[in-house]
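As you look at this complex, bear in mind that one protein chain is not there, while each of the others sits in place.
Moving on, here comes chain A:
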Amino acid sequence: MECQISIRCFSKIMMHSLKYPYYTINGVLLAEKRTSKDKSSFYYVVDCIPLFHMAHGLTPCMEIALLQVASYCKENNLIIAGYYQANKDYYDSTPDFFASKIGEKIWENNNDAIVLMVNSFGINFSKDFDDPNEINETLHVYQFIEGKWKHKSNGSIEKPEAALDVIRDLVVKKQVHLKLNDFDNHLDDITCDWRNNAINQEIKSLEA
C-alpha cells in the first residue's frame, strides 16, 4: 500500500537518527488508513514511536516495547504500519538481519506494513535544496515481496518544503532533537516519555 509520511513522523525519525548518529536506531510507524481522490486507500503515517539506540539485535526490550505500542495504538485508533531504522554505518542504508526480522514480525500482523530505512548519506539540512522534494531521498521504502524486503521507492513526505522548515528550526537552530525520548531513554529513566508530546506540540505549532 502507498504511504504518505506526515511532517511529524518525518521530523521525529530525523531527530532520532541525528540524536544518535553513531548508533543503529529504530522505531515503529503509526498510521491511519485514508482514501485518496481516486478511491484507492493509502496509509497516512501520522506519527512514529522512537524505540532503541542500544542493544541492537536483542529481543526482550523490543518485545516489551511492541506490546506497549500496540496498546497505545488500540487506544488511539492507529495502526502499526511499519518499522524504521537508521544504521550506524553512514554509507549503509539497507535493512540488516534484525530490521528484516522485526519488519517480518510486524508484517505478519499487517500485510501492508513497510520498512523505512534512513539514508544518512547526504543528509545535510543546513545546505540549500534546489528542490524540497530532495528530502524524500532521505527515506527508502521497502516492501515485503515474496519473502524478501525490496527497495520500492523513496519516501513520500507530506509538504516537503514545510517539513524542511521544521527541521531547520527545531534541529539546526534549536537542537530540539537532543531532547527526543526513545524507549531506551524511558527504560533508563522512567520519566522520559516516548510519546514526546512536547515535541509533537512544537512541530504542530510550526506546521500551522
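Worth pointing out:
The definition used in the following text is that contacts are C-beta pairs under 8 Å (C-beta built on N, C-alpha and C of every residue); 3 or more make two chains touch, one makes a residue touch a chain; residues count from 1.
Rule of thumb we're sticking to: contacts and distances are computed from a predicted model.
Missing chain, UniProt name from the options "Ubiquitin-like modifier-activating enzyme 5", "Glutamate--cysteine ligase regulatory subunit", "ER membrane protein complex subunit 2" or "Large ribosomal subunit protein bL19m": "ER membrane protein complex subunit 2". The chain omitted from view is touched by exactly one of A:38, A:146 or A:189, namely A:189. One chain of the complex is left out; on chain A, the residues touching it are 21-23, 54-61, 63-64, 67-68, 70-72, 74-75, 89-90, 92, 96-97, 174-175, 178-179, 184-195.
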